[in-house]
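For reference, the structure I am asking about is given below.
Complex shown without one protein chain; remaining protein chains in place.
Here is chain A:
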Amino acid sequence: MKYVELQVTTNYTFLVGGSHPGEIITEAAKLGYSAIAITDRNTLAGMVRAYAAAKQTGIKLIIGCRLDLTDGVSLLVYPKNLEGYGDLCALLTTGNRRTEKGKCLLRKEDVYGLKACKFIVVPPSTLEERALPEHYRKCVLEYAERFSAGSMYLAMSRYYLGDDTQLLYRINELADEIGCPIVAVNDVHYHSAERRQLQDVLTCIREKCTIQNAGFRLLPNAERHLKAEKEMERLFRQYPKALQSTIDIAAACQFSL
């Protein structure tokens, strides 16, 4: 296996993900994945279902979580062992307790306290004026200082919005500058391309508008599905290190429910 999908949003991120964890795992098994991570936003709610499905199909499930912060770029977190998992759960509890039910308030300072985890910085979806957004750059530089060496990665995805090549190039440039490895992800929101219509409807519910008025709030294409290994290799043919990083992270995360 040359690739592991590390950014997957299931329907446990309400009104964003379009597939059940079970469907994701089944599809991953069909595509021949040996391991897959689930990263819902600020919650670990989907892990139990995912674990049950993974046990059935024999795929290794990597526990993960996407932390949406109030004052920084979002991070994907993967605990390496039981200690890391405990820290992550405590962090989420703290965030939940700070605000009303259903929401989670997390700040950069909270995350810096996590040990024994791997971090991936979520990339911006487009470039601004042909360069990375200023906010993203500043955040990444700060993260690079605070996280221990070797635990942070910069993610890159092909969004098929037109400036993919430039975006990947810029992220790679930044990664070289701070000495941080790159990793390839596909920002999966649903298990197969046919789910796009349902995901559009979920977006409308979330934005409280009709589908005719949704306009640019919907995603323009259906690329956010689980892709075959060969396809991921082709998409990242210029950055083979990015694909290798996925294997490294998967290997480092030995925690299992």
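Here is the rule we use: a contact is a pair of C-beta atoms (placed from the backbone, for glycine too) under 8 Å apart; a residue touches a chain by one contact, two chains touch by 3 or more; residues count from 1.
Assume contacts and distances are computed from a predicted model.
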item	value
Per UniProt, the name of the complex member that is left out, chosen from "Protein ImuB", "Cysteine desulfurase", "Caa(3)-type oxidase subunit IV" or "Phosphate ABC transporter ATP-binding protein"	"Protein ImuB"
Of A:S34, A:T57, A:T94 or A:T126, the one touching the omitted chain in the full complex	A:T126
Residue in contact with the excluded chain [from A:L15, A:A45 or A:L161]	A:L161
Touching residue (missing chain; options A:K30, A:R146 or A:R234)	A:R234
Absent chain, residues of chain A that touch it	126, 160-163, 165-166, 196-197, 200, 211-216, 218, 220-223, 234
